[in-house]
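First comes the structure, then the notes that go with it.
Right, chain A next:
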Amino acid sequence: MKKLLLVVAALVLVFGLGACSKVDEYEIAMITDSGGIDDESFNQGTWEGIVEFAEDNDLTYKYYKPLEVSDAAYLDTIALAIEGGAKIVVTPGYLFETSIYEAQDLYPDVYFVLIDGVPHEPWDDDTAFNTADNTLPILFNEHEAGFLAGYAAVIDGYRNLGFTGGMAVPAVVKFGVGFIAGAYYAAAKLDVDIVFGDDTYHYFGDFAPSDNFKNMASSWYTTGTEIIFSAAGGAGASVMAAAADNSAMMIGVDIDQADQSDTVLTSAMKQLGNAVQQALQAYIDGDFVGGAASFKGASNDGVALPMDTSRFATFSVAQYDAIYALLVDGTVVVPADYATLVTFLDDATLDYPSQAEVEGTTE
Partner candidate 1 sequence: MEYIIEMLNITKEFPGIKANDNVTLQLKKGEIHALLGENGAGKSTLMSVLFGLYRQEEGIIKVRGEEVVIDSPNDANDYGIGMVHQHFKLVHNFSVVENIVLGFEDTQYGFMKYEEATEKIAALSEKYKLKVNPKELISNISVGMQQRVEILKMLYRDAEILIFDEPTAVLTPQEITELMSIMKDLASEGKSIILITHKLKEIKEVADRCSVLRKGKYIGTVDVKTTSVEKMAEMMVGREVSFVVNKVDSKPTNTVLEVNDLSVYNHRLAKDVVTDVSFEVKAGEILCIAGIEGNGQTQLIEAITGLRNPSKGKIVLNSEDITHCTVRNRNLAGVSHIPEDRHKHGLVLDYSLEQNLIIQTYFDKKFQSRGFIKFDAMRDNAVTLIEKFDIRSGKGATTSARSMSGGNQQKVIVAREIDRDTDLLIAVQPTRGLDVGAIEYIHKQLIAQRDAGKAVLLVSLELEEVMNVSDRIIVMYEGEVVGEFDPKVVTENELGLYMAGSKRSDQ
Partner candidate 2 sequence: MVEKIKNYFITNYLGISTGFSLFLFIFIIPQLFEDSDLIISLIRGIIFSIVVGYLVYKFLLFRRNNPNFVPSESKLVVDAGGSLVAIIVGLLFGLLLMLLVNPGQAFYGFSIILRGGLNRNFKSLGDMIFFSVPIILTGLSVAFAFRTGLFNIGATGQLTMGAFVAVFIGVEWGALGEIHPLLHWGTALLFAMIAGGLFGAIPGLLKAYRNVNEVVASIMLNYVAMYLNTMLIVAYIYNRDYARALDIEETAITPIMNLDLIFPGSAINGGIVVAVIVVIILHIILNKTTFGYELKAVGFNRNASKYAGMNSKRNIVYAMMISGAVAGLAGGLMFLVAGKHLKPENILIPEGFTGIAISLLGLSSPIGVLLAGLFYGSLQQGGYYLQLLNFTPEIIDIIIAVIIYASALGLVLQKFVKMILKRKFLEKEDGEPQDLAVEGSDE
């Protein structure tokens, strides 16, 4: 009998206690994608923007983690965030495209900010895009960021360049195309020859660090490559390690990676924080405009090199501002794909990476 009472007491405790406790609400919510909050990439960049904005404006904020990487789990976590009081949900990464596609209609009163993707139906084929009015997809002109990095490197005196990507997904390819464009643009301007061809253009096939990647980067460095731009997320760490071993330099990606290694010359940044903050600002001002993607490039402060933390020898802030201005006013239109790259460079004698290599169709 005693035992029975104990069981009943325990049940009451478990099921009764919770019911009336008050739970805090969080107005701004972010859902993490496959990585953690400190992934030194999308999650982190976005989150830092949110934290800064929310602190400044005295708003409540929180991030949620899905139980797994799947459309259903993402959608469920969005629901959880809304249950937790979210009025605006920020989702970093294209993996959220399909879940936002559903969520935007399920929760018409909630605003969604989808970074680096556009909501569309599940299923690869018959892909139907639809961006509701309460959803703002934010896309970046990666090619512009890549361009800035390539330009700065060559101006700063590097002549022997390399590029490593995580996988040949569109965003990464755009970084590569822009990087090639920037480097050869600067070379033409300085009238110097640079070495940057197929041999030093490669996709790892993975975004996680590995010794293989480090070895590959090392072999590039030992055969003369002076700097490698690594648009490979976490795998960039392998390139940093290789650079450190060879006293060489590399260029980081997405966010400012200067504090990760002394070998980071600069980073081709997407201004995730800025972009999110712009959206949040619109939200609190009551003029959140969804329905169509917003492109963040040089013209709206969406890409940048972190000049404060860069380790350039000669490339100055003035030079940076000058090239940036050219991008902003459209004097220089950075190519976003290989075909436009070819017309942009317009010089068949140059030995820049081939189409197959850049589009990752060699494997």
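Behind the choice of candidates: all candidates are chains of the complex that A comes from, given by their letters.
Here is the rule we go by: a contact is a pair of C-beta atoms (placed from the backbone, for glycine too) under 8 Å apart; a residue touches a chain by one contact, two chains touch by 3 or more; residues count from 1.
Please read these numbers as outputs of a predicted model, since none were measured by experiment.
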Going by the C-beta definition already given, which one of 1 or 2 is in contact with chain A within this complex? 2
Quick check on the complex: what are the chain A residues that touch candidate 2? 13-15, 17-18, 21, 23-24, 32, 36-37, 62-65, 67-73, 76, 80, 83-84, 94-95, 98-99, 122-124, 166-170, 205-208, 210, 360, 363
